[in-house]
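Removed from the display is one protein chain of the complex; every other protein chain stays in position.
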Amino acid sequence: MSQPTAALTPGFAHPVHDAQRTFRAVLEAMARPLTPQPLGVPLTPPAPLTAEAGVVVLTLCDEQTPLWLDEALRGSTEVTTWIRFHTGAPLVDDAAQALFCLASSPHSAPPLDTLNLGTDQEPHHSATVIIEAAEGAEGSCTAAGPGIRESLTWNGAGLPPRFLKDRQRLTEAFPRGVDLLFLTPGAVSGLPRTTRLSLIGDI
Amino acid sequence: MGGQAMTLTDQRPASEPRIVYNEGYLDEQTKRAIRRALLKGVAIPGFQVPFASREVPMPRGWGTGGVQVTASIIGPEDLLKVIDQGADDTTNAVSIRQFFERVAGSASTTHTEQATIIQTRHRIPETPLAAGQTIVYQVPIPEPLRFLEPRETETRRLHALEEYGLMYVKLYEDIARYGHIAKTYDYPVRVNGRYIMAPSPIPSFDNPKMHMSPALQLFGAGREKRIYAVPPFTSVESLGFEDHPFEPQSFERPCQICGSEGVYLDEVITDDAGGAMFVCSDTDYCARTSSGTSTEGAPQ
């Protein structure tokens, strides 16, 4: 909190257009699950926050969206100051209170069963988890559901097997659920709650 | 009133204009809220996401939901097409298109396959939509159960429980009385095998176009404050029964201008002696079919 604002790196240079472009990429990502969408990254947030995570957070978060950060991000005053300054999002320690969760690696994503899944009447009051995917993860799943023409294979983003199994089980809770966004350099992909995963070698 | 009551703004310098609008009309905070609702809508196909619908500078019920959705997604790279009743030139379509040209500086087109965003009232274009396109429907009554159960508290519960018996009873009563399901527009659909959804008042003729469409379909109901969505390649099944399956309406004659068959036709009264001609409701499709310009092919 003691960071002088002079040390802050800037947010969007063109707030209206940058947010619009980022949103369209995220919307396409959610509409076409696990198909990476190019993401422009016109800013340099403080490490370990990546530019991809920075643009997505600036586009989606504000005073109305409690945001949870993993330990690596929470531990950086530069990161928390930057996010608070540019979005006003309240940072929460308890992932269950969050509308957005941001994990700087697949291993630091919060366990899905601890998150807000919404209710059967209000399934939209559920968390969205943004995860920095591991590069070069080995393919491990097939995926099908709305937004996917037939089926596709997915490398699992480097998520631990337990997380993927939790995610697989969560499909049954529909309409309750959690929606995921994965970030890779210059791209975003989505995994909405409707996508059915089969773990290869697990069937 | 006495004129003593004042607001802070009364102390402004006289030269400054009082009334100033944002670029793109909606402020960024509003767009973010709508964008978050859109993402949840896409993630829960057919579920109506409540959103704090804003006033936009046109009357409620004239497409304010569609306008808010379009305003939240449109950017300088987009080409916008606006249709009402299938036509680019109907007064309300013109008015909405002019609104976006004025506040968003957006480029527009009448060619279906060139458009990246199509805002529509009451029709889906005849030219098949393609991947990369987004169609935004203006929705008057988003709740498919509304005329069976007027209370939102109750319909919300019915959707949560997937309790849709009421709807099937109504459709079956139609069959008992008329021999047909007497619903010709806003014909209810089931999305991804779960939610029953109002497709907006498109004719049932257009319903099959929604099923497994490669385009993203977004729905905005401004007055009723609801947003919902159907992602690409999603099952959209029009309700029916085994012995009375859904039958979209069809026209047995071709368009009298362009000769197209299997398209939706407007009946235009030509005299006061019962004379009428039948022409395409999709004006872009008709104009380009009759001039021999291809309407096939996808923008991407």
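Each chain gets a letter, A and B, in the order it is written, and its residues are counted from 1.
Keep this in mind: contacts are C-beta pairs under 8 Å (C-beta built on N, C-alpha and C of every residue); 3 or more make two chains touch, one makes a residue touch a chain.
Throughout what follows, contacts and distances are computed from a predicted model.
Enquirer: Look at the options "Fe-S cluster assembly protein SufB", "Acetate CoA-transferase", "Carbon-phosphorus lyase complex subunit PhnI" or "Amino acid ABC transporter substrate-binding protein" and return the one that UniProt uses as the protein name of the missing chain.
Expert: "Carbon-phosphorus lyase complex subunit PhnI"
Enquirer: Among B:P128, B:P201, B:P214 or B:P254, which one touches the chain that has been omitted from the display?
Expert: Of the candidates B:P128, B:P201, B:P214 or B:P254, B:P201 is in touch with the missing chain.
Enquirer: Out of B:L39, B:V56 or B:L218, which residue would touch the omitted chain in the full complex?
Expert: Of these options, the touching residue for the absent chain is B:V56.
Enquirer: What residue numbers in chain B mark contact with the hidden partner chain?
Expert: Chain B touches the chain not shown through residues 1-10, 18-19, 21-22, 25-27, 30, 33, 50-57, 59-62, 64, 84-87, 89-95, 98, 121-123, 140, 151-153, 156, 178-180, 182, 184-186, 201-205, 223, 225, 249, 251, 264-268, 279, 281.
In the analysis below, only the chains that are shown with their structure count from here on.
Enquirer: Just give me the whole-number Å value for how far the CA centre of chain A lies from that of chain B.
Expert: 29
Enquirer: Taking the complex as given, what residues does chain A use to touch chain B?
Expert: 15-17, 19-21, 23-24, 26-28, 30-32, 59-62, 64-65, 119-121, 123-124, 126, 128, 145-149, 174-175, 177, 179, 192-194
Enquirer: Applying the document's contact rule, which stretches of chain B touch chain A when the two form their complex?
Expert: 23-24, 28-29, 31-33, 35-45, 47, 49-50, 72-77, 156-157, 159-161, 192, 194-195, 216, 229-235
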